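Below: one structure in C-alpha coordinates.
Missing here: one protein chain of the complex. Every other protein chain is in place.
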Amino acid sequence: MRFLFSSIGKKIQIAISGIFLCIFLLFHLGNNVALFFGSDTFNQMVAVLESIKPIIRVMEFSLLAILLLHISNAIYLTRQNKEKMLSKYQGGLLNDASSVNSRTMVLTGTAILAFLIFHLSYIWYSYQIHEHSDHGDTYYSILTQNKFGFLGHRLTAILYIVSIALIGSHLKHGFESALKTFGILKKSKLGFIYNLSILFWLIIPLGFIIIILCIQFNII
Amino acid sequence: MKINLKVWRQSNNLKGQFEEHYIENVSEDMSFFEMLDMLNNTLIEQNHEPIAFDHDCREGICGTCGVVINGKAHGPLKGVTTCQLHMRSFEDGDTLVVEPWRAPSFSIIKDLVVDRTAFDRIMESGGYVSVKTGGAPDANAIPIFKEDADQAFDSATCIGCGACVAACKNSSAMLFVGAKINQYAQLPQGQVEHPSRVRNMVTQMDEEGFGSCTNTGACEAECPKEISVENIIKLNKEYLKHSLGK
Partner (left out) sequence: MQKDQLKIDYGYNNIEFNQFIEQHPVIPKGTLQLKSRGSLYYWYYALSVNVPNRVVYLCKAYIGKKNSLSSFELALLTLKNKYKKSNKKTILEDKVPDVPLDKKWSEHKFNMKLVNPANKRKYTVIVVGTGLAGASAAASMAELGYNVLAFSYHESPRRAHSIAAQGGINAAKNYQNDGDSTYRLFYDTIKGGDYRAREANVYRLAELSGNIIDQCVAQGVPFAREYGGHLDNRSFGGAQVSRTFYARGQTGQQLLLGAYSALIRQMNLKNVQFFPRHDMIDLVTIDGAAKGIITRNLLTGEIKSFPAHAVILATGGYGNVFYLSTNAMASNVTASWRAHKKGAFFANPCYTQIHPTCIPVSSDHQSKLTLMSESLRNDGRVWVPKKKNDTRLPSQISENERDYYLERLYPSFGNLVPRDVASRRAKEMCDQGYGVGETKLAVYLDFKDVIERNGSQWVSEKYGNLFDMYKQITGQNPYENPMMIYPAVHYTMGGLWVDYNLMSNMPGLHVIGEANFSDHGANRLGASALMQGLADGYFVIPYTIGNYLANQSSDLDIEHPNYAECVQENRDSIKTLLNISGTRTVDDLHKELGKIMWDNVGMSRSKKSLETALELIPKLKSNFWNNIKIPGLNNEFNPELEKAGRLIDFIELGELMALDALNREESCGGHFREEHQTEENEAKRDDDNYAYVAAWEYTKSQHVLHKEKLKFENVKLATRSYK
(Lines give C-alpha, C1' and ligand atoms only; values in the text may rest on other atoms or scores of the structure.)
Protein backbone atom coordinates (compact mmCIF):
# COMPACT_ATOMS: atom_id res chain seq x y z
CA MET A 1 0.00 0.00 0.00
CA ARG A 2 3.04 2.23 -0.12
CA PHE A 3 1.91 3.44 -3.48
CA LEU A 4 -0.86 5.43 -1.78
CA PHE A 5 1.78 7.86 -0.65
CA SER A 6 3.21 8.59 -4.08
CA SER A 7 2.00 11.64 -5.92
CA ILE A 8 -0.49 9.59 -7.88
CA GLY A 9 -1.48 7.67 -4.75
CA LYS A 10 -2.30 10.87 -2.93
CA LYS A 11 -4.55 11.87 -5.75
CA ILE A 12 -6.22 8.51 -5.63
CA GLN A 13 -6.96 9.17 -1.98
CA ILE A 14 -8.42 12.56 -2.77
CA ALA A 15 -10.45 11.09 -5.58
CA ILE A 16 -11.90 8.22 -3.60
CA SER A 17 -12.79 10.40 -0.67
CA GLY A 18 -14.25 12.98 -3.01
CA ILE A 19 -16.47 10.40 -4.66
CA PHE A 20 -17.74 9.28 -1.26
CA LEU A 21 -18.57 12.86 -0.41
CA CYS A 22 -20.42 13.16 -3.70
CA ILE A 23 -22.45 10.09 -2.93
CA PHE A 24 -23.31 11.56 0.42
CA LEU A 25 -24.56 14.66 -1.34
CA LEU A 26 -26.86 12.46 -3.38
CA PHE A 27 -28.39 11.07 -0.17
CA HIS A 28 -28.58 14.51 1.30
CA LEU A 29 -30.53 15.78 -1.66
CA GLY A 30 -32.74 12.71 -1.57
CA ASN A 31 -33.67 13.52 2.00
CA ASN A 32 -34.29 17.13 1.21
CA VAL A 33 -36.63 16.29 -1.60
CA ALA A 34 -38.96 15.09 1.14
CA LEU A 35 -39.54 18.79 1.83
CA PHE A 36 -41.76 18.90 -1.22
CA PHE A 37 -44.10 16.35 0.31
CA GLY A 38 -45.06 18.60 3.19
CA SER A 39 -43.80 19.11 6.68
CA ASP A 40 -45.21 15.87 8.05
CA THR A 41 -43.40 13.66 5.64
CA PHE A 42 -40.19 15.54 6.26
CA ASN A 43 -40.51 15.41 10.01
CA GLN A 44 -41.32 11.76 9.91
CA MET A 45 -38.34 11.02 7.76
CA VAL A 46 -36.00 12.88 10.07
CA ALA A 47 -37.55 11.08 12.99
CA VAL A 48 -36.85 7.74 11.35
CA LEU A 49 -33.26 8.78 10.91
CA GLU A 50 -33.18 9.89 14.53
CA SER A 51 -34.39 6.47 15.62
CA ILE A 52 -31.35 4.81 14.12
CA LYS A 53 -29.05 7.39 15.63
CA PRO A 54 -26.11 5.04 16.42
CA ILE A 55 -25.85 4.01 12.80
CA ILE A 56 -26.13 7.59 11.66
CA ARG A 57 -23.43 8.61 14.12
CA VAL A 58 -21.07 5.99 12.77
CA MET A 59 -21.80 7.22 9.30
CA GLU A 60 -21.32 10.80 10.33
CA PHE A 61 -17.96 10.04 11.82
CA SER A 62 -16.87 8.08 8.78
CA LEU A 63 -17.94 10.99 6.68
CA LEU A 64 -15.92 13.31 8.84
CA ALA A 65 -12.91 11.03 8.51
CA ILE A 66 -13.31 10.94 4.76
CA LEU A 67 -13.62 14.68 4.67
CA LEU A 68 -10.48 15.09 6.73
CA LEU A 69 -8.65 12.69 4.48
CA HIS A 70 -9.81 14.66 1.47
CA ILE A 71 -8.78 17.96 2.97
CA SER A 72 -5.48 16.88 4.46
CA ASN A 73 -4.32 15.27 1.25
CA ALA A 74 -5.42 18.27 -0.70
CA ILE A 75 -3.55 20.58 1.62
CA TYR A 76 -0.48 18.39 1.46
CA LEU A 77 -0.42 18.26 -2.32
CA THR A 78 -1.18 21.92 -2.67
CA ARG A 79 1.63 22.86 -0.38
CA GLN A 80 3.97 20.56 -2.24
CA ASN A 81 2.89 22.01 -5.52
CA LYS A 82 3.07 25.58 -4.21
CA GLU A 83 6.73 24.96 -3.59
CA LYS A 84 7.04 23.86 -7.17
CA MET A 85 5.37 26.96 -8.44
CA LEU A 86 8.10 29.43 -7.52
CA SER A 87 7.08 32.73 -8.93
CA LYS A 88 6.55 31.14 -12.33
CA TYR A 89 6.41 33.77 -15.00
CA GLN A 90 6.56 37.51 -15.27
CA GLY A 91 4.62 37.41 -18.43
CA GLY A 92 1.94 35.70 -16.37
CA LEU A 93 1.05 32.08 -16.70
CA LEU A 94 -1.37 32.31 -19.51
CA ASN A 95 -3.16 29.13 -20.07
CA ASP A 96 -6.38 29.59 -21.88
CA ALA A 97 -6.54 25.85 -22.13
CA SER A 98 -6.85 25.05 -18.46
CA SER A 99 -10.33 25.78 -17.15
CA VAL A 100 -11.02 28.28 -14.40
CA ASN A 101 -12.51 25.69 -12.10
CA SER A 102 -9.44 23.52 -12.43
CA ARG A 103 -7.19 26.32 -11.34
CA THR A 104 -9.41 27.42 -8.46
CA MET A 105 -9.89 24.09 -6.73
CA VAL A 106 -8.12 25.21 -3.61
CA LEU A 107 -10.13 28.42 -3.42
CA THR A 108 -13.48 26.77 -3.98
CA GLY A 109 -12.50 23.98 -1.62
CA THR A 110 -11.66 26.39 1.16
CA ALA A 111 -14.85 28.35 0.60
CA ILE A 112 -16.83 25.14 0.72
CA LEU A 113 -15.19 24.18 3.97
CA ALA A 114 -16.13 27.52 5.49
CA PHE A 115 -19.65 27.06 4.22
CA LEU A 116 -19.78 23.58 5.66
CA ILE A 117 -18.84 24.85 9.08
CA PHE A 118 -21.50 27.52 8.82
CA HIS A 119 -24.08 25.01 7.64
CA LEU A 120 -23.28 22.50 10.36
CA SER A 121 -23.08 25.03 13.11
CA TYR A 122 -26.62 26.18 12.44
CA ILE A 123 -28.67 23.40 10.99
CA TRP A 124 -26.91 20.25 12.10
CA TYR A 125 -26.34 21.70 15.55
CA SER A 126 -29.98 22.78 15.86
CA TYR A 127 -31.06 19.29 14.95
CA GLN A 128 -28.79 17.78 17.58
CA ILE A 129 -30.29 19.93 20.35
CA HIS A 130 -33.77 19.60 18.97
CA GLU A 131 -35.02 17.49 21.79
CA HIS A 132 -34.16 20.23 24.20
CA SER A 133 -35.72 23.04 22.24
CA ASP A 134 -39.21 24.46 22.12
CA HIS A 135 -41.86 21.94 21.40
CA GLY A 136 -43.46 24.15 18.80
CA ASP A 137 -40.46 23.62 16.53
CA THR A 138 -40.34 20.76 14.16
CA TYR A 139 -37.34 19.74 12.03
CA TYR A 140 -39.20 21.29 9.21
CA SER A 141 -39.83 24.64 10.83
CA ILE A 142 -36.30 24.92 12.18
CA LEU A 143 -34.98 24.54 8.71
CA THR A 144 -37.22 27.05 7.10
CA GLN A 145 -37.45 29.67 9.83
CA ASN A 146 -36.57 33.22 8.91
CA LYS A 147 -33.58 33.64 11.14
CA PHE A 148 -29.95 34.14 10.13
CA GLY A 149 -28.44 30.79 9.43
CA PHE A 150 -31.68 29.18 8.37
CA LEU A 151 -33.18 28.92 4.98
CA GLY A 152 -36.06 31.27 5.40
CA HIS A 153 -33.62 34.12 5.87
CA ARG A 154 -32.84 36.01 2.70
CA LEU A 155 -29.14 36.64 3.32
CA THR A 156 -28.59 33.04 4.35
CA ALA A 157 -30.33 31.88 1.25
CA ILE A 158 -28.03 33.97 -0.93
CA LEU A 159 -25.03 32.67 0.96
CA TYR A 160 -26.24 29.13 0.43
CA ILE A 161 -26.88 29.58 -3.24
CA VAL A 162 -23.46 31.07 -3.86
CA SER A 163 -21.80 28.33 -1.85
CA ILE A 164 -23.70 25.61 -3.62
CA ALA A 165 -22.66 27.09 -6.91
CA LEU A 166 -19.08 26.89 -5.71
CA ILE A 167 -19.66 23.26 -4.82
CA GLY A 168 -20.85 22.77 -8.37
CA SER A 169 -17.68 24.32 -9.70
CA HIS A 170 -15.55 22.25 -7.37
CA LEU A 171 -17.34 19.08 -8.34
CA LYS A 172 -17.19 19.74 -12.03
CA HIS A 173 -13.43 19.58 -12.07
CA GLY A 174 -13.25 17.29 -9.05
CA PHE A 175 -15.41 14.55 -10.44
CA GLU A 176 -13.85 14.49 -13.87
CA SER A 177 -10.43 14.71 -12.34
CA ALA A 178 -11.24 11.74 -10.13
CA LEU A 179 -12.25 9.71 -13.18
CA LYS A 180 -8.98 10.65 -14.81
CA THR A 181 -7.10 9.64 -11.72
CA PHE A 182 -8.78 6.26 -11.88
CA GLY A 183 -7.56 6.05 -15.43
CA ILE A 184 -10.96 6.09 -17.10
CA LEU A 185 -10.83 7.53 -20.59
CA LYS A 186 -13.72 9.49 -22.03
CA LYS A 187 -13.91 7.23 -25.01
CA SER A 188 -13.52 3.98 -23.10
CA LYS A 189 -16.21 1.50 -22.12
CA LEU A 190 -16.67 3.26 -18.81
CA GLY A 191 -16.67 6.62 -20.54
CA PHE A 192 -20.39 7.08 -19.88
CA ILE A 193 -19.55 7.94 -16.29
CA TYR A 194 -18.20 11.21 -17.59
CA ASN A 195 -21.80 12.06 -18.51
CA LEU A 196 -22.80 11.04 -15.04
CA SER A 197 -20.67 13.81 -13.67
CA ILE A 198 -23.32 16.23 -14.82
CA LEU A 199 -25.54 14.77 -12.13
CA PHE A 200 -23.05 15.79 -9.53
CA TRP A 201 -21.93 19.16 -10.67
CA LEU A 202 -25.14 20.39 -12.18
CA ILE A 203 -28.24 18.47 -11.16
CA ILE A 204 -27.54 18.02 -7.48
CA PRO A 205 -26.47 21.60 -6.82
CA LEU A 206 -29.40 22.78 -8.91
CA GLY A 207 -31.68 20.61 -6.80
CA PHE A 208 -30.48 22.22 -3.61
CA ILE A 209 -30.78 25.66 -5.06
CA ILE A 210 -34.35 25.00 -6.20
CA ILE A 211 -35.25 23.85 -2.72
CA ILE A 212 -33.83 27.00 -1.20
CA LEU A 213 -35.60 29.16 -3.72
CA CYS A 214 -38.84 27.34 -3.03
CA ILE A 215 -38.44 27.99 0.65
CA GLN A 216 -37.69 31.63 -0.03
CA PHE A 217 -40.74 32.05 -2.18
CA ASN A 218 -42.88 30.06 0.19
CA ILE A 219 -43.64 27.39 -2.29
CA ILE A 220 -42.88 24.79 0.34
CA MET B 1 9.75 45.08 -37.61
CA LYS B 2 10.73 46.48 -34.27
CA ILE B 3 10.67 44.35 -31.20
CA ASN B 4 10.99 45.21 -27.55
CA LEU B 5 12.60 42.32 -25.74
CA LYS B 6 12.51 41.79 -22.00
CA VAL B 7 14.76 38.88 -21.45
CA TRP B 8 15.80 37.02 -18.33
CA ARG B 9 19.51 37.17 -17.50
CA GLN B 10 21.03 35.02 -14.81
CA SER B 11 24.39 33.39 -14.30
CA ASN B 12 26.34 31.37 -11.79
CA ASN B 13 23.68 30.90 -9.15
CA LEU B 14 23.22 34.62 -8.80
CA LYS B 15 19.75 36.03 -8.70
CA GLY B 16 18.53 36.87 -12.14
CA GLN B 17 16.77 39.87 -13.51
CA PHE B 18 15.18 41.13 -16.68
CA GLU B 19 17.12 43.08 -19.23
CA GLU B 20 15.52 45.15 -21.95
CA HIS B 21 16.59 45.35 -25.53
CA TYR B 22 15.07 47.28 -28.34
CA ILE B 23 15.69 45.58 -31.66
CA GLU B 24 15.15 47.12 -35.04
CA ASN B 25 15.40 45.59 -38.50
CA VAL B 26 13.73 42.39 -37.53
CA SER B 27 12.49 40.63 -40.64
CA GLU B 28 9.30 38.64 -40.64
CA ASP B 29 11.01 35.65 -42.20
CA MET B 30 13.48 35.38 -39.37
CA SER B 31 12.97 32.72 -36.84
CA PHE B 32 12.78 33.78 -33.23
CA PHE B 33 16.25 32.39 -32.62
CA GLU B 34 17.67 34.13 -35.67
CA MET B 35 16.42 37.32 -34.10
CA LEU B 36 18.30 36.37 -30.91
CA ASP B 37 21.37 35.46 -32.99
CA MET B 38 21.29 38.92 -34.48
CA LEU B 39 20.94 40.51 -31.08
CA ASN B 40 23.78 38.42 -29.70
CA ASN B 41 26.05 39.41 -32.53
CA THR B 42 25.42 43.05 -31.71
CA LEU B 43 25.88 42.41 -28.01
CA ILE B 44 29.27 40.80 -28.58
CA GLU B 45 30.36 43.63 -30.81
CA GLN B 46 29.42 46.06 -28.07
CA ASN B 47 31.38 44.05 -25.51
CA HIS B 48 28.34 42.67 -23.73
CA GLU B 49 27.70 39.09 -22.81
CA PRO B 50 25.46 37.41 -25.36
CA ILE B 51 22.22 35.85 -24.18
CA ALA B 52 22.65 32.13 -23.58
CA PHE B 53 19.87 29.94 -24.90
CA ASP B 54 19.70 26.25 -25.69
CA HIS B 55 19.06 25.06 -29.22
CA ASP B 56 20.45 22.61 -31.69
CA CYS B 57 18.44 21.13 -34.53
CA ARG B 58 16.27 24.20 -35.14
CA GLU B 59 13.83 21.83 -36.77
CA GLY B 60 11.55 21.16 -33.84
CA ILE B 61 12.69 17.63 -33.23
CA CYS B 62 15.65 17.47 -30.84
CA GLY B 63 13.84 19.04 -27.89
CA THR B 64 16.83 21.16 -26.91
CA CYS B 65 15.20 24.53 -27.26
CA GLY B 66 12.47 26.08 -25.20
CA VAL B 67 11.74 29.43 -23.65
CA VAL B 68 8.61 31.00 -22.27
CA ILE B 69 7.44 33.96 -24.31
CA ASN B 70 4.82 36.19 -22.73
CA GLY B 71 3.82 33.47 -20.33
CA LYS B 72 3.52 30.81 -22.99
CA ALA B 73 5.88 27.89 -23.21
CA HIS B 74 7.39 27.79 -26.72
CA GLY B 75 5.60 31.02 -27.57
CA PRO B 76 2.11 31.76 -28.82
CA LEU B 77 1.66 29.09 -31.49
CA LYS B 78 0.14 25.72 -30.81
CA GLY B 79 2.12 22.60 -31.58
CA VAL B 80 5.33 24.46 -32.40
CA THR B 81 8.71 24.54 -30.68
CA THR B 82 10.49 27.82 -30.03
CA CYS B 83 13.01 27.16 -32.80
CA GLN B 84 10.20 26.81 -35.33
CA LEU B 85 8.61 30.06 -34.29
CA HIS B 86 8.97 32.85 -36.82
CA MET B 87 8.79 36.54 -36.24
CA ARG B 88 5.80 36.77 -38.52
CA SER B 89 3.83 35.40 -35.61
CA PHE B 90 4.34 38.70 -33.81
CA GLU B 91 3.28 42.23 -34.54
CA ASP B 92 5.54 45.17 -35.24
CA GLY B 93 6.32 46.91 -31.96
CA ASP B 94 5.42 43.96 -29.75
CA THR B 95 6.99 43.58 -26.34
CA LEU B 96 8.17 40.05 -25.72
CA VAL B 97 8.91 38.85 -22.21
CA VAL B 98 11.30 35.93 -22.57
CA GLU B 99 11.98 33.63 -19.66
CA PRO B 100 13.53 30.22 -19.08
CA TRP B 101 11.51 27.16 -18.11
CA ARG B 102 10.76 27.58 -14.43
CA ALA B 103 10.44 24.51 -12.26
CA PRO B 104 12.33 23.40 -9.16
CA SER B 105 13.49 20.25 -10.90
CA PHE B 106 14.96 22.31 -13.76
CA SER B 107 17.65 24.54 -12.31
CA ILE B 108 18.80 27.48 -14.37
CA ILE B 109 22.27 27.09 -15.82
CA LYS B 110 22.53 30.47 -17.42
CA ASP B 111 20.06 33.00 -18.76
CA LEU B 112 17.54 30.91 -20.67
CA VAL B 113 19.32 27.57 -20.34
CA VAL B 114 18.04 25.06 -17.82
CA ASP B 115 19.14 21.66 -16.64
CA ARG B 116 16.70 18.94 -17.66
CA THR B 117 18.74 15.91 -16.70
CA ALA B 118 15.96 14.97 -14.28
CA PHE B 119 14.15 13.67 -17.36
CA ASP B 120 17.06 11.38 -18.16
CA ARG B 121 17.06 10.02 -14.64
CA ILE B 122 13.36 9.24 -14.91
CA MET B 123 14.05 7.44 -18.16
CA GLU B 124 16.93 5.62 -16.57
CA SER B 125 14.63 4.22 -13.91
CA GLY B 126 12.73 2.19 -16.46
CA GLY B 127 12.14 3.85 -19.82
CA TYR B 128 13.45 0.94 -21.86
CA VAL B 129 12.77 -2.59 -22.99
CA SER B 130 15.38 -4.97 -21.63
CA VAL B 131 16.53 -6.58 -24.80
CA LYS B 132 20.13 -7.40 -25.54
CA THR B 133 21.74 -6.60 -28.83
CA GLY B 134 21.48 -9.56 -31.11
CA GLY B 135 18.79 -11.36 -29.20
CA ALA B 136 15.84 -10.10 -31.17
CA PRO B 137 13.40 -12.25 -33.13
CA ASP B 138 12.44 -11.38 -36.70
CA ALA B 139 10.78 -8.00 -36.83
CA ASN B 140 7.63 -9.37 -38.41
CA ALA B 141 7.35 -12.29 -36.00
CA ILE B 142 4.86 -10.43 -33.83
CA PRO B 143 2.31 -8.50 -35.86
CA ILE B 144 1.05 -5.36 -34.18
CA PHE B 145 -2.33 -3.81 -34.97
CA LYS B 146 -1.80 -0.70 -37.01
CA GLU B 147 -3.95 1.22 -34.54
CA ASP B 148 -1.81 0.14 -31.62
CA ALA B 149 1.36 0.97 -33.49
CA ASP B 150 -0.07 4.36 -34.42
CA GLN B 151 -1.08 5.08 -30.84
CA ALA B 152 2.30 4.02 -29.55
CA PHE B 153 3.79 6.33 -32.12
CA ASP B 154 1.64 9.25 -31.04
CA SER B 155 3.02 8.89 -27.54
CA ALA B 156 6.54 8.26 -28.76
CA THR B 157 6.76 11.59 -30.55
CA CYS B 158 7.50 13.36 -27.27
CA ILE B 159 10.76 15.25 -27.72
CA GLY B 160 11.50 15.62 -24.01
CA CYS B 161 11.57 19.39 -24.19
CA GLY B 162 10.02 20.00 -20.78
CA ALA B 163 7.41 22.51 -21.91
CA CYS B 164 4.77 20.47 -20.11
CA VAL B 165 6.57 20.94 -16.82
CA ALA B 166 7.21 24.58 -17.55
CA ALA B 167 3.58 25.28 -18.39
CA CYS B 168 2.14 23.40 -15.44
CA LYS B 169 1.35 25.40 -12.34
CA ASN B 170 2.44 22.40 -10.32
CA SER B 171 5.55 21.72 -12.43
CA SER B 172 4.31 18.19 -12.93
CA ALA B 173 6.05 15.83 -15.34
CA MET B 174 3.07 13.52 -15.77
CA LEU B 175 2.68 14.18 -19.48
CA PHE B 176 6.29 13.31 -20.22
CA VAL B 177 6.20 10.17 -18.09
CA GLY B 178 2.74 9.20 -19.32
CA ALA B 179 3.83 9.44 -22.93
CA LYS B 180 6.74 7.08 -22.40
CA ILE B 181 4.75 4.58 -20.34
CA ASN B 182 2.06 4.55 -22.96
CA GLN B 183 4.32 4.00 -25.88
CA TYR B 184 5.44 0.77 -24.25
CA ALA B 185 2.00 -0.11 -22.93
CA GLN B 186 0.67 -0.26 -26.49
CA LEU B 187 3.31 -2.64 -27.76
CA PRO B 188 3.79 -6.32 -27.08
CA GLN B 189 7.52 -5.78 -26.54
CA GLY B 190 8.61 -5.26 -22.97
CA GLN B 191 5.27 -6.21 -21.40
CA VAL B 192 7.00 -8.38 -18.82
CA GLU B 193 8.66 -5.44 -17.19
CA HIS B 194 5.78 -3.07 -17.75
CA PRO B 195 4.44 -3.20 -14.16
CA SER B 196 7.78 -2.44 -12.58
CA ARG B 197 8.51 0.17 -15.22
CA VAL B 198 5.36 2.08 -14.28
CA ARG B 199 6.11 1.96 -10.59
CA ASN B 200 9.76 2.84 -10.90
CA MET B 201 9.28 5.73 -13.27
CA VAL B 202 6.59 7.27 -11.07
CA THR B 203 8.74 6.85 -7.98
CA GLN B 204 11.69 8.49 -9.71
CA MET B 205 9.45 11.28 -10.95
CA ASP B 206 8.38 12.00 -7.39
CA GLU B 207 11.94 11.84 -6.15
CA GLU B 208 13.07 14.38 -8.69
CA GLY B 209 10.62 16.77 -7.10
CA PHE B 210 8.12 17.24 -9.89
CA GLY B 211 4.70 18.35 -8.66
CA SER B 212 1.58 16.28 -8.84
CA CYS B 213 -0.93 16.58 -11.60
CA THR B 214 -4.20 18.32 -10.89
CA ASN B 215 -5.55 17.72 -14.37
CA THR B 216 -5.54 21.33 -15.46
CA GLY B 217 -4.57 20.38 -19.00
CA ALA B 218 -2.04 23.18 -19.44
CA CYS B 219 0.61 20.67 -20.49
CA GLU B 220 -1.34 19.39 -23.44
CA ALA B 221 -2.07 22.91 -24.59
CA GLU B 222 1.61 23.88 -24.59
CA CYS B 223 3.16 20.62 -25.76
CA PRO B 224 4.80 21.23 -29.12
CA LYS B 225 4.09 17.66 -30.15
CA GLU B 226 0.49 17.88 -28.97
CA ILE B 227 0.82 14.86 -26.74
CA SER B 228 -2.66 14.24 -25.38
CA VAL B 229 -3.53 14.29 -21.67
CA GLU B 230 -5.00 10.88 -22.28
CA ASN B 231 -1.48 9.73 -21.67
CA ILE B 232 -1.77 10.96 -18.10
CA ILE B 233 -5.11 9.23 -17.61
CA LYS B 234 -3.66 6.00 -18.89
CA LEU B 235 -0.61 6.42 -16.71
CA ASN B 236 -2.90 6.76 -13.68
CA LYS B 237 -4.67 3.60 -14.67
CA GLU B 238 -1.52 1.61 -15.26
CA TYR B 239 -0.09 2.84 -12.03
CA LEU B 240 -3.20 1.92 -10.07
CA LYS B 241 -3.43 -1.43 -11.77
CA HIS B 242 0.16 -2.37 -11.15
CA SER B 243 0.45 -0.96 -7.64
CA LEU B 244 -2.52 -2.59 -5.98
CA GLY B 245 -1.25 -5.30 -3.73
CA LYS B 246 2.28 -3.99 -3.82
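Lettered A and B in written order, each chain numbered from 1.
By definition in this document, contacts are C-beta pairs under 8 Å (C-beta built on N, C-alpha and C of every residue); 3 or more make two chains touch, one makes a residue touch a chain.
No experiment lies behind these values; they were computed from the predicted model shown.
Among the chains on display, the ones the left-out chain touches in the entire complex are B.
Within subunit B, the residues in touch with the undisplayed chain are 11-12, 27, 29-31, 33-34, 37-38, 41, 44-45, 47-50, 52, 54-64, 79-80, 84, 86, 88, 109-110, 113, 115-117, 119-120, 123-125, 127-140, 143-146, 149-150, 152-153, 156-157, 159-160, 183-184, 186-187, 189-190.
Keep this in mind: only the chains that are shown with their structure count from here on.
Interface of subunit B with subunit A (complex): residues 6, 18, 68-72, 97, 99, 102-104, 167, 169-172, 199, 202-203, 205-206, 209-218, 220-222, 229-230, 232-241, 243-244, 246. Subunit A contributes residues 2-3, 6-12, 77, 80-81, 83-99, 102-103, 105, 173, 176-177, 180-185 to its touches with subunit B in the complex.
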